[in-house]
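Here is the structure we will look at, set down as structure tokens.
Of the protein chains in this complex, one is absent; all others appear in place.
What follows is chain A.
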Amino acid sequence: MATSFVPLHQINGCFTYPRPEIKYNRCHFRGRGLSPTPCPKYRLRPTNASVETPPFPLFQPPPLEESPSQLEPADPDFYKIGYVRSMRAYGIDFKEGPDGFGVYASKDVEPLRRARVIMEIPLELMLTIRQKLPWMFFPDIVPLGHPIFDIINSTNPETDWDLRLACLLLYALDRDDNFWQLYGDFLPSADECTSLLLATEDDLSLLQDPDLASTMRNQRRRALEFWEKNWHSGVPLKIKRLARDPERFIWAVSIAQSRCINMQVRIGALVQDANMLIPYADMLNHSFQPNCFLHWRFKDRMVEVMINAGQRIKKGEEMTIDYMSGQQNHLLMQRYGFSSSVLQNPWDVIPFSGNAHIHLDSFLSVFNISGLPGEYYHNSQLADKGNNFVNGAVIAAARTLPTWSDGDVPPIPSMERKAVKELQEECQQILAQFPTTSAEDQKLLDSMPEARRTLETAIKYRLHRKLFIEKVIEALDIYQECILF
């Protein structure tokens, strides 16, 4: 397979965009100038053709093997309802695949000096809440006079942002002239949403991650309590019709959690941290090597989705942004309901205990990983063309494996081997702690084509975890072999 074209990995804090910065992606171009694969490059060839990503619109980019015929263009109304309200999309198509919506380039884009806008969404279409008091809405959606206003008022803006957004979403879905009434038809419904909030108990138990399970349980309980408190039987009809049953409310909370975008937004003279539900930009999927980013245009109060400067895009390539950068898998899972497929999360962590340390520099050199510790990347100029082994998992390994590095002190091969062996044993132990192996998980996935989304997600999550650990073991093997060089 042709060598991959590697952009630098972007690290920003959480999925919050600092105010007027435009991030520039410095790419590394191959000498040949080819840009073969449009997808993020760190991945193993998947063992099967089925998608391992959850069908939520915020999902990992589909692997290359997915034939483009599976992606159908979305309903033309989807863009039309936005176009009428002065939202614009330039050079992209909204396509739907088995995993939900995705945004794909409809033409080639040369690497340019400036970031190109591919979507611009006006403020009027968004649902925004400020993260601090006094909270501000965009005037259209201020529920003044509606009792939902008091409900939102009673929440704590710092911690209950998802509940607030959920209330606002439900209210917007109820208002007759609101855009979200039209757009809500394109949001994932309750059975399509992969957020774990909607997962049942056995789904959670299938996670094989007790912490995450308990976290999700807490979240669900919290949402339920909120619903019970504010939607008890005595509430006026205006509120009652917003969420007649707790499932709808929890669906709204899951939508709010997974599609919320935190941006620093300047309106007028005020810079505010806003939680925003942005209509078309939330159809963008996540990637660890994104090619787009979000930008707030202060002049006419629009959110722009812009292609990274210097990024070459082929036709049909998926547009992706970075949701939460630098976070582990389980956080991604918790918030967005997906886990990093094909072992691409370079920030995953394995809790190693023990004293075994390997030499960092030699590990990095074996896999040709360069860059600062905060931004490791696979320097494919150094590696030979055929090496596809290194992907995000290896980079994550480089981060999580206990390493030592002491200037010019060379590693002692025997000690290194010992350390490697110890680490591998630890990994095996961790793997053994899981009730199932990865192969079994994979088989399980294959055997349930029509499983519930959350079930699928849960299984995928644990599968990925195991795969990650296996990958680490493999990487350590390779390291061990190359240690003498």
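Basically, a residue touches a chain if its C-beta (ideal position, glycine included) is under 8 Å from a C-beta of that chain, and two chains touch if they have at least 3 such contacts; residues count from 1.
In this text, contacts and distances are computed from a predicted model.
> When one chain of this assembly is omitted, its UniProt record names it as which of these: "Nicalin", "Plastid transcriptionally active 12", "Palmitoyltransferase" or "BHLH domain-containing protein"?
"Plastid transcriptionally active 12"
> In the whole complex, not just what's shown, which of A:98, A:373, A:413 or A:435 touches the removed chain?
Hidden-chain contact among the options goes to A:98.
> For a quick check of understanding: of A:173, A:267 or A:349, which residue touches the chain that isn't displayed?
With A:173, A:267 or A:349 as choices, the missing chain is touched by A:173.
> Which positions on chain A touch the chain that was left off?
Spelled out for chain A, the touching residues are 49-51, 55, 66, 70, 72, 74-81, 83-84, 86, 88-90, 96-101, 117, 120, 172-174, 176, 178, 180-182, 184-190, 192, 251, 297, 299-300, 449-450.
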